[in-house]
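The complex appears here minus one protein chain, its other protein chains still in place.
== subunit A ==
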Amino acid sequence: MKPLVPVSTGARIILGAGFFVMFVAVWGAATWSGWVPPLFLASPDRTLAAGWSLLTEFGFAGDIAITIFRVVGGFLIAAAIGVPLGLMMGAFKPIEAFFEPFVSFARYLPASAFIPLLILWAGVGEAQKLSVIFIGSFFQVVIMVALIAGGTRMDLVEAAYTLGARSRGILRRVIIPSAAPQVMETLRLVLGWAWTYVIVAELIGATSGIGHMIMDSQRLLDTGQMIFGIVVIGLIGLITDFLFKALNRALFPWASL
């Protein structure tokens, strides 16, 4: 192994899959051997069986759908407002000076701590779930996008000026395109965090969703179902991550040459 030398695609897939196989093998060894009792940890096959019954008998697909809707919905609202605001803050320093201190403060407020308040304000319906995701992602998006936009290469801005661009052109044709790939990367990260908020939101005062199912399974001490729920979240995360990366490569071929 040499530092920073890339690996081939084939080797990458084998290595990446290898860890999953190893992980499941260790899990299987620990449970099948009886070393960890099923009360604490279900074996891989029992987890799959629990998952199968969840999907076929208990309408778990609906729970998955509603959770995805909450995450993506709250995340999209946060991005739709947060990205433009962040870009404006990064580009125009008075706007940054106005919002930045508050946003920096607000982003340390834990979204989960708002859940009791939000239940009070918005009940236990979808508005409350979306609000939790929104609070959890919005301030992060704003602060990171502002930082990215503020870091636009000054020499490119100056080159644009000497080519006749004015403020509008600088924002539209330099700051935004130069920030775009990193903004997408930020959104990918924040979407990952949004998943952790939604589960917390569903643990309290929810009647549907993956988090709610996990909560229910705890009451029945069904570790198979709980683990299956967690694995599903991981899989969805893996898929969205993959989609995001593919989208980035398609949208910004210049950035990944």
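Definition applied: a residue touches a chain if its C-beta (ideal position, glycine included) is under 8 Å from a C-beta of that chain, and two chains touch if they have at least 3 such contacts; residues count from 1.
One rule holds in what follows: contacts and distances are computed from a predicted model.
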Which of "Rieske 2Fe-2S domain-containing protein", "ABC transporter ATP-binding protein", "Cytochrome c oxidase subunit 1" or "Glutamyl-tRNA(Gln) amidotransferase subunit A" matches, in UniProt, the chain that is not displayed: "ABC transporter ATP-binding protein"
Selected from A:150, A:169 or A:192 as touching the chain missing from the view: A:169
Residue among A:3, A:34, A:94 or A:253 that touches the chain left out of view: A:253
Residue among A:116, A:177 or A:234 touching the omitted chain: A:177
Those residues of subunit A which, in the complete complex, touch the missing chain: 155-156, 158-165, 169, 173-174, 177-178, 180, 252-255, 257
